[in-house]
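Quick one: structure below, then a few questions.
Yeah, one chain of the complex is gone here, protein chain that is, but the others are all in their spots.
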Amino acid sequence: MVIFGVLRSGLYSLAAVGLALSVGVIGIVNFAHGEFLMLGAFLGYWLFASYGVDPLLAIPAGAVGIFALGAAAYRSAIRRVLRAPELNQMLLTFGLSIFFQNLAIILWSGDPRVATVSYKAAAVSVGPLVVGLPQLVVFVLAMTLTLALYAVLGRTRIGKAMRAVAQNRLGASLVGIEVDRVYLLAFGVSTALAGMAGLMITLQLSVSPFMGLLYTLKAFAIIVIAGLGNINGVIYASLVLGLSEAFVEFYVPGGGGWAEGVFFLLILLVLILRPRGLFR
Amino acid sequence: MTSRVALRWVASAAVLAAAVAFPFWASRAEPYYLQIAINVVIFAVLALSWDLLARTGQLSLAHAAFYGLGAYTSALLTLRSGLPVPAGILLGGLLAVVVAGGLGILTLRLRGIYFAIATLAFSETLRVTTNQLRFTGAATGLVVPPLLGGGRVAQYLVILGILLLVIAISAFVNRSRWRYAVTAVRANDEVAATMGVNVVQVKVAAFMVSAFFAGITGAYYGHVFLFISPIEVYSLAVSVGALVAPIFGGLYTTAGPVIGAAVLRVGEEILRTTIRSGYLIIYGLILAVVILYMPRGLAGVWDALWRRRA
Partner (left out) sequence: MSLLRLQKLTKTFGGLVAVADLELAVEEGEILAMIGPNGAGKSTTFNLISGLLAPDEGTIVFDGRDVTGLPPNVRAHLGIGRTFQVMQPFHDMTVRENVMVGELFGHSVPKTLRAAQRDAEEICRLVGLEHLMGRDVLGLGVADLKRLEIARALATHPRLLLLDEVMAGLTPTEAQQAIAVIRAIRDRGVTVLLIDHVMSSVRDLAERVAVLNFGRKIAEGTFEQVARDPAVIEAYLGVEGGTAH
């Protein structure tokens, strides 16, 4: 059970860290975050169903594509509400989320799709346990990407620029950082990360237009547990979510359905009891 | 009395008269229209009751939660205990009020998006739970006894009456000292508190009143359309609709949410014939467009037109 939860948390980290980036650097909670994940997933499905491309191989292209989409969304809409009251920001991204979700329904119908790659059922022995190969691969990949993001933020110039802007927008612009460009990059990266997570999901699970909201909420649960703006805490928070869900699935009768409610409960509990998050 | 105020009175009276006379015509001429009208009025009640809460700065995504709570409470009570339908509807509303009181107190310290997410989490938890439990019929839903023997005209008049009640409450809030209280709380609840406003009372009361109307409307829905299921009544579409209509029509006003609801619901009906599912996409677009270009909604446009006239 623990392995299960840990493996899943890898994917969750990737899905959530983009949102944490957007909240931390730009200051906007992107309600449509999950929709970018969903679009990435559909992209993966389409490439697989039409051209037989393994979703994992499609990740670089998918990342670029979703980045472009995110950048376009930033340019055309998001940028305009950054100075507006928080209400407007929330509603705009919420509107985008409804828009994308229903666009997907119109284009591809509401039915879930499954991409059956050849090694989907393959399993691998790790010590005394047997784990699914796709799950393991996804875990490794997702964690690598998440850690890569941390490295970028910590070591590269652009990463430092993002951290500077996150801490003090005015100060950063005063030292010559082009804040708008940083925001554009941050938002694009944030959506690209979501898209990549989506592609990884295609490998294991079904794809449907409704998955977006689910992952937005899970990502939100994770960043709330980590503490808003705390990008570093995302890995630990993902572990909390992954393990809690696994726990419920294994030990609560009829667990599968209830596990869907776990992150809701976590959101409620954390926001009401420790709004600053658990890992500050 | 200025010409604008006079115009408003005349228009309101005319609309009211038409609204009351409508079902008698429609039931004979076009019964389908009567069904749509019932939907429109339901939507208007949801929109205006959401707006009442929004006036205190609490942007709830839990409207569907209370809608569903009302629906399920009334359905279960009338089905399993033989309670008469009107009593069931009332009790559905009351349960929603009690739950809202609790949730309101729990979320008092949450602002803006945290509040929205917490309420969304609450609503979705209810949906998931109801979907799981055998007691509530799980995913298959419940068949519900009819209101007033299924007579559409009478049913329409009931929901119209409910709408008129919400309108009266909304108008009262906007014309009395309470307008000052809610606006101050919305703008800055800490400052409002130091000026003597009982912020806790204002916020929780707004939550409870808003939930009451969502609850009785949910119950009403069940008894009119005779079937409820979690995916329908706890659907995010309910909460989304309840917030898009006031934003589109004009937040914090009485006419805005009602007119917004009417326009959107009728539009939705027209769209439904062309786009089978996913017509909700329009709501997303409208929301984005309004936020970007018309922040005060239709009411803002209306105001601007009047000012240009002057």
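In order of appearance the chains are A and B, and numbering begins at 1 in each one.
As a working rule, a residue touches a chain if its C-beta (ideal position, glycine included) is under 8 Å from a C-beta of that chain, and two chains touch if they have at least 3 such contacts.
Keep in mind it's a predicted model, so treat the numbers as computed, not measured.
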Exercise. Please identify which of the visible chains the hidden chain touches across the whole complex.
Key: B
Exercise. Can you work out which residue in B:Ala118, B:Leu142 or B:Val199 touches the chain that's missing from view?
Key: B:Val199
Practice problem: With the full complex in mind, choose from B:Leu53, B:Leu142 or B:Ala184 the residue touching the hidden chain. | Solution: B:Ala184
Self-check item: Residues from chain B at the interface with the omitted partner, ascending
Solution: 176-177, 180-181, 183-184, 186-188, 190-200, 252
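Quick note on the criterion: only the chains that are shown with their structure count from here on.
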Quiz item: Rounded to the nearest whole Å, what is the centre-to-centre distance of chain A and chain B, using the mean of the C-alpha atoms as each centre?
Solution: 32
Quiz item: Taking the complex as given, what residues does chain A use to touch chain B?
Solution: 29, 77, 80-81, 84, 86-88, 90-92, 94-106, 109-110, 213, 217, 220-221, 224, 254, 257-258, 260-261, 263-265, 267-268, 271-272, 275
Quiz item: In their complex, what parts of chain B are in touch with chain A?
Solution: 59, 106-107, 109-110, 112-114, 116-118, 120-122, 124-125, 128-129, 131-132, 236, 240, 243, 247, 275, 277-281, 283-288, 291-292, 295
